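Report on one structure; see the data block that follows.
Only one protein chain is missing; all other protein chains are in place.
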Amino acid sequence: MYVSPIREPLIRGQKTYKKITQDIAAPIEGKPGKAWYAGIALTGSALLFGLAMIGYTIWEGIGTWGLNKTIGWGWGITNFVWWIGIGHAGTFISAILLLFRQKWRTSINRSAEAMTLFAVICAGLFPLIHMGRPLLAFFVFPYPNTRGLWVNFNSPLLWDVFAISTYFTVSLLFWYVGLIPDIGTIRDRVKSKLKKWIYGLLSFGWTGSAKHWQRHESISLILAGLAAPLVLSVHSIVSMDFATSVIPGWHTTIFPPYFVSGAIFSGFAMVLTLLIITRKVLNLENYITVGHVESMNKIIIATGSIVGIAYLTELFMAWYSGVEYEQYAFMNRATGPYWWAYWIMMSCNVISPQLLWFKKLRRSLVFTFILSIFINIGMWFERFVIIVTSLHRDYLPSSWEMYKPTIVEVGIFIGTLGLFFTLFLLFIRVFPVIAIAEVKGVLKSSGEKNPKSDKN
Amino acid sequence: MKKHWKSLAERNTKSDTHSKNDIPKGNLEQLLDIFDGDQSASKSNRRDFLKLCGYSLAISTVLASCENSVQKAIPYLIKPEEITPGKANYYASSYVNGSDYCSILIKTREGRPIKIEGNDLSVVSHGGTSARVQASILGLYDTNRYKFPKIEDTKASWEELDQEIRKTLEAFKNSNEKLVLLTPSIYSPSSRQIIKAFQQAYPNIDWIQYDSSSSSAMIQANEMCFDKTGISEYRFDNADLIVSFDADFLGNWLDSVEHIRQYSKKRKLSDANTSMSRHIQYESRLSLTGSNADYRITVKPSEQALLMAQLYNEILILKDKDNYQLTDSSEDIKELAKELWKNKGKSLVLAGENDIDKQVLVNAINFELENYGITLRVDKQLKTKQAKDEDMEDLLSDMKSGKVKGLLCYDVNPVFDYYKGSELAQAIKKLPFSVALSKEPNETSDLFNYIAPDNHYLESWNDLEPRTSRYSLMQPGIRPLFDTRQFQSSLLAWMGKETDYLKYIQNYWEQNMYPLQAAYPNFISFWQHTLQKGVFEPKTDSVFDTKFSHQNMDELMSEISKLSASDGVELQVYESIAIGNGSMANNPWLQELPDPITKVCWDNYLTISPKQAAELDLETGDVVELNSKAKFPVYILPGQANNTIAIASGYGRTVCGVVGKNVGVNVAEWISFSGQTRQNITGNVKLQKTGEKYELAMTQTHHSMEGRAIVKEATLSEYLNNPAAGNEVDHEFDNAGIYEKPNFPDHHWGLVVDLNSCVGCGACSVACQSENNVPVVGKKEVIRAHEMSWIRIDRYFSGNEDNPEVFFQPVMCQHCDNAPCENVCPVAATTHSSEGLNQMAYNRCIGTRYCGNNCPYKVRRFNWFDFTKADSIPNNLHDIAEMTIDLKRMVLNPDVVIRAKGVIEKCSMCVQRIQDGKLNAKLKGKPVKDGEIKTACQQACPSGAIIFGDLNDKESQLVKETTSKRNYHLLEEIHTLPSVSYLTKIRNKISNQT
Amino acid sequence: MRRYISAYFEDEGNLLRAAKDLKENNISIQDVLTPFPVHGLDSILGFKKSLIPTVGFISGAIGTMVAFGFQTWAFTVDYPLFIGGKPHFAIPSFIPITFELTVLFAAFGMVFAFLIRSKLGPGAKKTIHDERITDDHFVIIVDLDESGSQDGKVKDILSKEEAQDIKVKEIEL
């Protein structure tokens, strides 16, 4: 396939197929370093702390959180939306970029998808533990019971149950189907019998047969085609948790696409945070190049600007609507007691990504890393602003209240961060972080030209 | 699931050890004797048995519905004649607590009182109740009560106690040493006769009545002016113009239940009645009464006397009578005088302070305005307060001097609430003989040698005469739970007489009451009918020519004319709406009832004007020191007169149950004695900021309506021009929508709240808590906005911060037909009934709180912790008020399930009452009649502000109100289609008067 | 007895050309094993279009019907509840779940179809030809007739394209 010479190579270092296999398999074959152990100790203890706090919540009750009669959702649901948003980048990269034939996705889709799965696990925890009676959470499933009751199909929270479980399942299938050939590669490289057996089991007997590849490609494409609207639907449905309500600041029609955009925005930021470190630690700079970072930064600026336009649209419409509650809700966001949250959100999400218009910054790893963290802070605050500032002052001023999180809520959030990074640390030791077969597939067209293998 | 005892024998072996014991048994213990087999030997009777059964049934109902296993369940062996399990019985009775009186019905289930309802037949309380009346039921099951007689702090039997006391009494009688019987005002005719007999038996005993909140000045002023000792009866429903100087007549001034009813009756607007009274309030602190006034003028207490004198003078001028030399009255006072004169014979002027001069002045003004006989009368008296303040002063000095050797103290707590409480305590400790006849330990009884515990009123017989010739009866709803005895029986016992007080009352009534009527041929039927009705109000046509005379009027006026307003800060001590004098401080429902004005609960605090707060750089919650003596948290109260502060008494109980102990600070010492009466005003106090902070538990922290049409209002003249005034956009959106409005063919239950009638007293809140088993969460959780009230009264301030207009709006679940909450519940735990109710299936609820978020009215409440012990996880109970112990659980309404941790709950529009009403109608084979079903809040409301009914019943009172032009739905622009609606608030203002 | 020949390539270009040549010479290629999907190989090998999309469509359609049908049945027939004043047959409310289940069913359908058709799965017994296949080598396996008449031709074609390790193997049936 012809690629214009003005395009930057996606794989640097004049790699051969063999080299690619070696480079990517190296973290699985080598012994983890001290940094890895230190990392997992840190994330593991965060996870344990979070688990303790979850246990405490379930034991004592949601009263241990800072919520109250007016503000029924706070950190918990903020975290839920934040995590689920982060969990959008992986599938977006794999599915939508696949459909749009963006070759640069091949180096990052595997880890981004893994991240998606971990983020969705973290996200899925919150709807569960924020319940007053989490032990009865199974009520949300429409199973036949003696009372003849079904669930409420009108409830966006129920839609969430279906959307998130579907999203997780399909993402997992998609990810695993993509992994099968690479697990085959690992299987053929590992030496120990046990490992060989395990990877053999996991590789589903992959041989690399042309017919299998044909089906594999076909299923990947269709799964991508399915996953693309799925990505849209999941965060749209999450946004409907808010948008279907009658609460000013929640009920606004732009939410579905705006949430999707924000999700991709934050998801890419998280991918960048992870990959900028991962590429360094695992010596994958030749695969995850500055060009990749720049491409992701472009998506960030695009989605960030969409989010910015949505903010402005909301603000304008609040005024334009002439509805006093709407107008107050937005005034209150910007100037009320939670003004700082609003302005953190604004500066992190709208203003700071605009710096990426400068090519220099777009290609600066340090800047990108810092910015990616800023964006995720900003996106966290976006959800906080939407949830808390809308709830804390809605229709009847008699019920206006303030919300302050407790250590329990913060602890659970830290716990999910721990869970997320623990899973990621384990992942990079177990599975290839980069889709080996896919990278090989674009080596010819997009690799840095290697005189030896360039016979086309 | 259910665990029964395997056999009675198993149970018996356990109680065997008990029965061998000779220690006298409390009633609860006696109850258990039923199962000892030897029923004849047991003293238990029908009610005991029922009580236990009911109790068990309650527990089982409550528990079976939750996640816990059932501990006990005892089926009826023989069905008692008047009890049908699951059906409530009602007994007419009377609530009495010191000067608080109310005619009530006791609702019992399986023999167990569970709820107080107002008695519609009473002309005094007219079916209304107050928060304290509603909450009193919980006092019955208070663990803090005395459970048996005590001698010097050790358990004794009644026989022992009676023996010793009689012996001692005889000894004192023989040595003719003075003893004192200290009681609150006794307005029971039979009791008064017993006391008199007691005094005859022991002539060395003096009887002193003590009212914790004194109205001595009124009694004395009436004595001076009209030669009638006692308090006049007021008729707010006859008054077109009410001018009150600091009289909180809708709050704690005399009888709020009666006053609220009269007041709101006169102010109820409808198509038929378009007039209402005008109410002008002069006061320093923003009282409940002031907040309802059409005009409210802030004055310092020290300025009031002069204003009243000027007003009197101006009226005299208008009447062309001799008048006095006073400083020139302001235009306002002149205007007011004219207005009063215009309304002569239909006006009412009141003074709240316990100051004889002021009371004389208002007597004079009312007399000049020819109001006597119409809006107030001295011949008909309010008898619930009879004490004179001097008596108590004398008692204390006599005790100190040793003249008084012994004290028998019934149902008063002067050590706590008397301003010289600590001196009194010292004196009591020195007394050789002291007998406390209280039902529970308090600061006073704690110091006494003998404890002869009194019954709770729900366990007592009594008769009462709260107003001249308005009698009512008190009958018990249950046998005494503990080994206690009524005060009257104790006196009888100590006189050596038959202790059956019921017989005593019957005798008294046969002699004195029966002849007053002609309707019943014999006493038995008279008695039974009266007992059933609870009240006996014989027609008495008396003509009384009120003649005003006061010898020292000139002197009084000249004294007042010399007064000049002080610059200093003036402190006013008042009783709060919920806690009153503090005798019910151990009642968690009352502690958690937010003050109507400040919305603070679980504390007293110092209210201060916004201006002064700014001067002293204070915020709500800052702690100040008062005269370097005591510290109080500050609450900045809009409408508090500048340079005045106010603190509620009744707080700071130290000998009390777990609930009320050390809640707030006792301020009794800030009351003083002027020589004639006790004064609750202290001039020239010094405030000092300490820099400390204190967290007040407030159920509402934002006080402005933010310009939103939440409480819609209009002035009377606007209303007369246009009945829809203030409510112009009403029902604009009724027909918008993509899909059809839901249709409820059979019933469509609804409520309407008349914001013009609601005075904000909070009776509905407590009634709801009692009816619906709403948990108590405690101060800490209220601070965290975790309170559970199903009906709250929103209070808004608007206008000038120094003297704002106040709005009250009871908000409960609005039962929206397009309910945003129902849509979003993932498990369909909240759905709409076919009768238009928004219902909660607690067992289905998984606690996402999504419904609560999506409720625009924020009426949904979440069980943040295990408040009710309905959770299967151990060691996580949050029950600061011990509401989950077995005894207190007896108060639970078995028709309403208690809610587990993690479940949303909310107003059900008393669906259990609706169901009951429907069943009753079905048994009768007739459709439900309008008015047959009343919600708990409606039943409790003294002003009739809440009306329940069927929106499909076009003849119902509800539909009449909902079709009124004043009717609107809260937030109707979001099309939730509530079944609850409101009527606009109308203030009787005229444009040219300040 | 079955005979076949296997050969290894280091570059997919050679593989493609060799495969094309073999096909043109009517020599049946048993299988081609590659470390990544090689574009153009399916058409050379004459693979038919995969039916996986059809399976996906059918299973998705089943998902749609199950989801929409169930919601409708539960809300209008089995247990109609009054919820928020909404109609029982609340079509817009049913769409999200219908969509999700459509995707879920389709995804499962396809993945199962893929695994079953390819006989892949946990513990699937497959001969692993050579560990280099999943690394950097492309293997072509060509069926030979029993007589061995094609051997030379095949070897020629293969060696022309720089194939290594050209081996003839025989399997006793």
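What to note about this one:
All chains are identified by letter, namely A, B and C, in their written order; residue positions are counted from 1 within each chain.
Rule of thumb we're sticking to: contacts are C-beta pairs under 8 Å (C-beta built on N, C-alpha and C of every residue); 3 or more make two chains touch, one makes a residue touch a chain.
Criterion: contacts and distances are computed from a predicted model.
Choosing from "Na+/H+ antiporter subunit C", "Quinol:cytochrome C oxidoreductase", "phosphoenolpyruvate--glycerone phosphotransferase" or "Sarcosine oxidase subunit beta", the protein name stored in UniProt for the chain missing from the display reads "Quinol:cytochrome C oxidoreductase". One chain is not displayed; in the complete assembly it touches the shown chains A, B, C. Here one chain is not drawn; of A:Gln14, A:Ser45 or A:Thr313, the residue touching it is A:Thr313. Across A:Leu47, A:Ile186 or A:Leu232, the single residue that touches the chain missing here is A:Leu232. Although one chain is not shown, part of subunit B still touches it, namely residues 733, 736-739, 818, 820, 823, 973-975. Panel shows subunit C; residues 53, 57, 85, 92-93, 95 of it touch the chain omitted from the view.
Hidden from this view is one chain, which touches subunit A at 1-7, 99-101, 154, 228-229, 232, 236, 240, 243-246, 251-257, 298, 305-306, 309-310, 313-314, 317, 320-323, 357.
The rule we apply is simple: only the chains that are shown with their structure count from here on.
Taking the CA centroid of subunit A as reference, the farthest chain centroid is that of B. The centroid of the Cα atoms in subunit A and the matching centroid in subunit C are 29 Å apart. If you average the Cα atoms of subunit B and of subunit C, the two centres end up 80 Å apart.
In subunit B, the residues that touch at least two other chains are 820, 823, 828.
Across the assembly, subunit A contributes residues 149-150, 152, 154, 156, 158 that each touch 2 or more other chains. Listed in rising order, the residues of subunit A touching subunit C in the complex are 1, 16-18, 21, 142, 148-150, 152-154, 156, 158-159, 162-163, 166, 169-170, 173-174, 177, 180-181, 184-185, 187-189, 201-202, 204-219, 222-223, 226-227, 229-230, 233, 237, 240, 436-438, 440-441, 444, 453, 455-456. Those residues of subunit B that touch subunit C in the shared complex are 739-742, 816-823, 828, 831-834, 977. Contacts from subunit A toward subunit B in the complex involve residues 58-63, 66-73, 127, 130-134, 136-137, 139-140, 149-152, 154-158, 161, 241, 244-247, 323-325, 328, 391, 393-402.
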